Structures are given as C-alpha cells and as structure tokens.
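Presenting subunit A:
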Amino acid sequence: MSNNTTEKVRASLQKRYFKEKVFRSIGVVAIVASLSFLVVLLGSIIYKGYPAFKASYIQLDVTLTEETLDVSADAEDSELRRANYLGAIRTALRERFPEVTKRGDKRNLYRLISSGAEYALSDFMMEDRSRFGQTHSLWLLADDEADALLKRNKDLTKPIRTGENAKNKDALITRLNTDQLGWLQSFKEAGETDVRLASTFFTNGDSREAEQAGIRAALIGSAYTLLITFVLSFPIAVAAAIYLEEFAPQNKFTDIVEVNINNLAAVPSIVFGLLGLAVFINYLQLPRSAPVVGGIVLSLMTLPTIIISSRAALKAVPPSIREAARGLGASPVQVVTHHVLPLAMPGILTGTIIGLAQALGETAPLLMIGMVAFIVDIPNSVTDPATVLPVQVFLWADAPERAFTERTSGAILVLLAFLVVMNLTAVLLRKKFERRW
Partner candidate 1 sequence: MSSAAEKAFEELKETVGRVTVDNPKMQAKNVDVFYGDKQAIFDVTCDIGKNEVIAMIGPSGCGKSTFLRCMNRMNDTIPSCRVGGDILLEGDSLYSSSVDPVMLRARVGMVFQKPNPFAKSIYDNVAYGPRIHGLANNRAELDDIVESSLQRAGLFDEVKDRLNAPGTSLSGGQQQRLCIARTIAVNPEVILMDEPCSALDPIATARIEELIDELRENYAIAIVTHSMQQAARVSQRTAYFHLGKLVEVGETKTIFTNPTHELTENYITGRFG
Partner candidate 2 sequence: MDKLHLDQHISQQFNQELEDIRNQVLAMGGLVERQVTNGLTALVENDGDLATQVSEADYQVNAMEVEIDEECIQVLARRAPTASDLRLIVAVIKAITDLERIGDEAEKLGRFAAELSGSNRTLEYRRELRHLGGLVQSMLHDSLDAFARLDADMALKVAQRDDDIDLEYDNLSRLLTTHLMEDPRRVTELLMITWCARALERIGDHSVNICEYVVYLVKGRDIRHTNIGEAGAEDGQTNA
C-alpha cells in the first residue's frame, strides 16, 4: 500500500519538477525582457544625453578697446554694458583669420562662436572695469554645430556627407561647410579649443540657441509647482482619508464619495488641464503659465493617489491598537492623532511622494494652462511665468536644431534623477519608520 503510494509519487515527481522549471524560466525570461527594455531605453537616453552636460569653448584674443567696443573708457556702467561686444568678438575672429575677406565667408566665420558669447564678454568686462583697453585671451562658447563636432572629437578633415558622398559612412553630418571646418581644424590644431563641463545647462533658462539653452528655469518652475501641489494636496488628502477611514458613517453618500475618488484617479490628466484652464484661468483670472495654477491642477490630479494610499496605510494599522486606545477612554480624535496617524505616517508619506513624483512627470495638463511657454528668465515666485521639466523636454524634442536632441535627453536624465531620488526617499522613509506592532 505505502510502497504503491511511493511509486506513484515518484512517477509524478518528474512531471511536477518539469512544470516548476518551466514556470520559473518563464518568470526569468519576463524579468530579463523587461530589464533589457529598461537598459536599452536608459542606455539610449544616457548615450544621447550625456553630451548635454559638456560644452565646447574656443580661445580667442579679444581686444577690449574704445575702437572695438565703440564706447569711451569713462562711459557709464549701463553704457559700457551695452557696448558692441559682438563687434569685439568679430574683430578678434577677423584678426585670427586675416585671409577671410569675403562678406559671406566672414559671416560663416562669425557663426563658429555662439551668439551668447557677447553677453559672457559683457559680464567679463563688467566684473572688472580695469580690463578696458587691454587684449585678453578668452574662452568663448562655440556655436551648437561646432560644439557638436568638438564635443564628440570628430575628425574635421573628413568630407561632409552631402550630395555625392551621401552613402559615405565616414562622412561628417553637419550643417557647417568646408571652410568653417577648416577654421575649426585650425583652432583645434593650435590647441585653442576645449571641452568643459557645461555649467550653462544648469544655470541658464531656455534659449533659441541650443548651446545656451539650460534647464534652470524649468527646474525652478517644477520646484514651485511641486511645492504648491504638496501644500495643497497633502493636508487635504490626509484629512479626507482620515475622515473616510475613521469617522465617516457607512452609507450611500460615503460609497459615492469613495467610488468618485477611485474614478478620479483614472481620469486622463488632460481633463484636469482643461478644468484648470476653464476654472482657474478663465473664471478666477489666475495668471497664465504660472506654477500656482500648475500646482493647483496637479494637486487635483495627485489628490486621489494620496487619498487612496493614505487610506490603505490607515487600514493597515491593526484594529487592536484602536481598541486598546478606545478601551483606555481615548476619544475618537485622540485615537487617531495619538495612535493611528503616527503608525500610518510612513505609508502616507510614501503615497505622497509617489503622487508628487507622478506630478513631477506630468505634462499634458500643464500644456492646457500655458506652462508650455518659452521661458528664458528664471521664475522668482509662484505667480511668475514658468515651465516645468517635462514640458521643457517636450519643447526641446520639437526643436529642429540637432543640438536640442542632446538637450532633450539631458533634461530627461535630470528628470529621471529626480524621480529616482524621490522614489528612493519613499522607500527609505518606509524602511526607517515602519514599526512593528
């Protein structure tokens, strides 16, 4: 009898183990597949995006004199600031390449240096007025096309991929012409080019010129927007969750509220944008493109997320704790504030951070309320026009210049870094404050 059982079990064992193996390998394949998708995605973004954190500079001997700047040595500060620095740079370029005489060629030559270089020069001048009347050897930001070639350390002597050698894989893809490449090569040979960490990417606002465009305005905009979102959604959501979980009577009304909250979490975010446009901007006349409106709209979107996760956290507090407190004569509010809330807090915070991370990555509703604007200036308050990181990504992704591609990826990297940091904080918070009971 028992022998019979043993044999039967043994006969079925192989089949069972085989099934287990199959099941396991399916799991492993699934994980490998999703991981490889992630690696490909991240890899391509990082590969495309990392040059955005670098910038190319070209060294020029710029003479800052009355002649080149078109301003006298004793001019007022404001006058000096507005002096013809562009002219000084162009003079320097002409002096560097005296053989360039034709008007068209000159214009091409000027294009090697970023149009923002004149502002850098102006700042350099204003730092110390005694620099007036002297010649300085200065590193000036290269224009985006030149920048792209220099950063990637391309061989500038190769042909350009146009017309006849369109099939040539070695050829350079660039909008520069052969002359410009020659001049650039000359700078390079003279050791007058350099690739440095691009501080401008983090310090500048948006710009039409790719090499000058930065994410600072978008970062600050995102920060203001998230601040508003947090300030609005956290207290409201927690209060709502506590009421629904601890105090609300079980009736039709609370059922309806509950269903609606769950539905709200599933509403497409653009609908919130439309709502924001209609109510906050058109009806309440709040400023357009401002973080305050963005924050309100995003908090509408985050509320259900936080409410649902807070309710889950409150529900996870064992009823025995509530009973114990009630049994000692704590009033319902004391039960919540003294015992339930502290125990649920890690869960609530985790939900909040995840909700905020979601808000940080949100684009659609902000497009509707005008946060898609071209913002050069760093916003100083929540009512200043601003944009946010994902919208900046959206804007740059649309821009025709090739150099914006790397900016786009760079901005995505920054956005991802913030999201990772926020989610990590959520995990750590939960780990740290999670209490056993």
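Keep this in mind: a residue touches a chain if its C-beta (ideal position, glycine included) is under 8 Å from a C-beta of that chain, and two chains touch if they have at least 3 such contacts; residues count from 1.
Behind the choice of candidates: all candidates are chains of the complex that A comes from, given by their letters.
Source: prediction; values computed, not measured.
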item: Chain touching subunit A (counting every copy) in this complex, out of 1 or 2; value: 1
item: Interface residues, subunit A side, partner candidate 1 - complex; value: 249-250, 318, 320-321, 323-331, 334, 338-339, 342-343, 435-437
